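Missing here is one protein chain; the remaining ones are kept as they sit in the complex.
And now, subunit A:
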């Protein structure tokens, strides 16, 4: 343990930590992208009231919501090899990185599914009827009319969930993934200065979050381009 505070260590450790930034970003981008896809699939049975599947999805979503992500991470890390082992597949030596991706994808998907469901429901059904009256198929209506508008409604929530997810990636280190946190841990061991390293890490996470928030704001503004001050059109 270091005995006194050494501010310069904050600045010298930042580049060292940043060299592992790509791992954090990879985890985030993959788990958000896959989570979005899976989230849509999970939302569908609930939207269209598919029996049985709908109940399974409800339980799934509520389980993910009701348990800490760290526990989910360990459940996947220790549990998945057991489950696939039953089918004769050995993944005990799989890179922990993939367990992280799987866990965060599953977790994000549950959150995104609920976001999508509410957003899709919020699109006025009259437009769907208009699309049908023109001769659209259900699929054409979904991807040309409903989905683009649902995305607008869903986006701010998707953005928030993604930012939480970015912060959660710092837990990947608990199952041995060498990301910024992992690198931070080795730096702490090497320098015996924990506070400086954690300060450096918090600066990095905070700046990334700020950058993301700024980007999300731009996207949001674009998605809202067709929404006018309601008052003026009345």
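We adopt the following convention: a residue touches a chain if its C-beta (ideal position, glycine included) is under 8 Å from a C-beta of that chain, and two chains touch if they have at least 3 such contacts; residues count from 1.
Quick note on the criterion: contacts and distances are computed from a predicted model.
K.L.:
Missing chain, UniProt name, options "FAD-dependent oxidoreductase", "Fe-S cluster assembly protein SufD", "Amino acid ABC transporter ATP-binding protein" or "Nitric oxide reductase, NorC subunit apoprotein": which is it?
P.N.:
Its UniProt record gives the name "Amino acid ABC transporter ATP-binding protein".
K.L.:
Hey, which of A:6, A:55 or A:129 is the one touching the hidden chain?
P.N.:
Checking the options A:6, A:55 or A:129, the one contacting the hidden chain is A:129.
K.L.:
Would you mind spotting which of A:28, A:44, A:120 or A:145 touches the chain that isn't drawn?
P.N.:
Here the residue in touch with the unshown chain is A:145.
K.L.:
List the residues of subunit A that touch the chain left out of this view.
P.N.:
Touching the missing chain: residues 124, 126-127, 129-137, 140, 144-145, 148-149, 152, 225-228, 230, 232-233.
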